[in-house]
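In this view, the complex is presented without one of its protein chains, the others remaining in place.
Presenting chain A:
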Amino acid sequence: MAAPTLEIKTLGLGLRLSSKGASNRLTNRSLRILFTRASRCKTTSTMLRPRLSKDSSAWESVIGLELHAQIASKSKLFSASKVQFMAPPNSLVSHFDAALPGTLPVLNKRCVEAGVITAIALSCHINKRSLFDRKHYFYADLPSGYQITQQRVPIATDGQLTFTLFDEKRRHDPTRHRVRIKQIQLEQDSGKSLHDDVNHETLVDLNRAGVGLMEIVTEPDLSSALEAAAMVRELQLILQCIGTCDGRMDQGSLRVDANVSVNRPGDPPGVRAEIKNINSIRFVKNAIDFEIARQTELLENGMEVSAETRSYDLKLGETVPMRDKEGKQDYRFMPEPNLPPLILYDNATIHTASDARSVVNIDEVRGRLPELPEAKRQRLVKDYGIRLDSAVKLVNEDGLVNFFEAVISEDRERDPKKVVNWLETELLKSLNDHDLPVFKSPMDPTKLGELHDLMTKGAISANIGKKLMAEIFQGDSRPITQIINEKGWAQITDRQELNQLCEQVLKKDQALVDSYKSGNTRVINRLMGEVQKMTQGRADPVITRDILTDKMTR
């Protein structure tokens, strides 16, 4: 019989504590965790402006996200002008993008494929027949006065995304969450407006106008800012993995709008406010946290939350009402008359297509789907026996999994756990210090494998290993063995030599020896430190410790 579990969903924190065997009793430990967590939550909220009353933990929050992912294609959705992040203003604009009369939209095949691959990766139901519509509103960066989108029948519906939420302090087990994806639709991006407040005018650049976007709408299944941030991160990894979007929130390739509302447990969801244009994962968490706190404070003081659109001001760390929003918009949706329905085929129906090469075959696209991040993590844990959070770190860094697998495949004797450890700590640290991505690392898998082997065999100590890493990252391209020889960094493993060194250290610091003998065994670390200083870090730590302990306990 399975041990009975008690699940407490801590409100607004998205954690599930399971207290096995406690039946209906709250154990002291789980109670303590619950309250320290809740109080920590309160501490962070009091750092923000709104002041919360004592029972702030009696509110639930409901969050839904709308993400706009720019499709990684060479040309735009309905025109053949280039897609590029930075370019001279209005240089990537065709006549259609500028909405000049007489131009017509022509759909980009790559964008359709991108939509289909994304839908498959998110386990969506794909509509074999989808329609395009016009959404009308006036703004300077929308030259035609309407955006071509898919409002009635989008390309995909009813999917899901699962992700794991890790507790940063490692006190609780990671929790799995599932968010339902309401729909994925293809639509056009608008141009960019630069507001010049000095001259009271707006400068408009249409380079971005017409770029293909996938709008991914989730159901309001999220219940905390942390969950939302984790979900966005997982989606970012998936999109980067399948290559449909580079996921760079800092460049605007991935934009998040959050719909947030709070309610008391048991009540239906409250009035929701929309936070637009969040452009980093950290801000996703901060903005939603702030908004939940703001709404909670309003409701606790008997005021109402207004259904408005807000934006996140990163300087203030707050959400502020957005300017230029004119009440409830009527978008006057109408079918796009210039585009027939988009028909997608699969292996069963491809023979009915007039030209099999110029249509999108869902099954063919599905065959090209690469290994998704979650599958990759599970495989790494299973095949190499590493921990799940190590697998998470590997998958998190672009190119690191390939690096790791290359090191292991060169020499199957290498212990994956030790290799992963070195990658997670030293390699990532060096890469970060020099601001390099994995594929630009001066240390390639072969060299790292060599270094790892030298350390495992005892030819050099871990300290020297770190020094070597630093050397190589500084630009030293000599072979490792050459550096070791020339710098005299080989590890001292000769017992006699170490014996002499230890004797010297012990003679110098009689006080420490006495301290050790009187029971303070931790001073051995200081003695070790002395030995390492004398040998520039070359002493074999295991043997040295052994000798020191031996000498002092005699």
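We take it that contacts are C-beta pairs under 8 Å (C-beta built on N, C-alpha and C of every residue); 3 or more make two chains touch, one makes a residue touch a chain; residues count from 1.
In this text, contacts and distances are computed from a predicted model.
Novice: Can you work out the missing subunit's protein name as recorded in UniProt? Choose among "Electron transfer flavoprotein subunit beta", "Tubulin epsilon and delta complex protein 2", "proteasome endopeptidase complex" or "Glutamyl-tRNA(Gln) amidotransferase subunit C, mitochondrial".
Specialist: "Glutamyl-tRNA(Gln) amidotransferase subunit C, mitochondrial"
Novice: So which of A:V112, A:L186 or A:L512 would be touching the chain we can't see?
Specialist: Of these options, the touching residue for the absent chain is A:V112.
Novice: Out of A:L342, A:V365, A:L380 or A:V523, which is the one that touches the chain we can't see?
Specialist: In the full complex, the listed residue that touches the missing chain is A:L342.
Novice: Since one chain isn't shown, list which residues of chain A touch it in the complete complex.
Specialist: Residues touching the hidden chain, for chain A, are 73-75, 79-82, 88-98, 106-112, 131, 136, 138-140, 193-197, 200-206, 323-324, 326, 330, 332, 335, 337-343, 353-354, 358-360.
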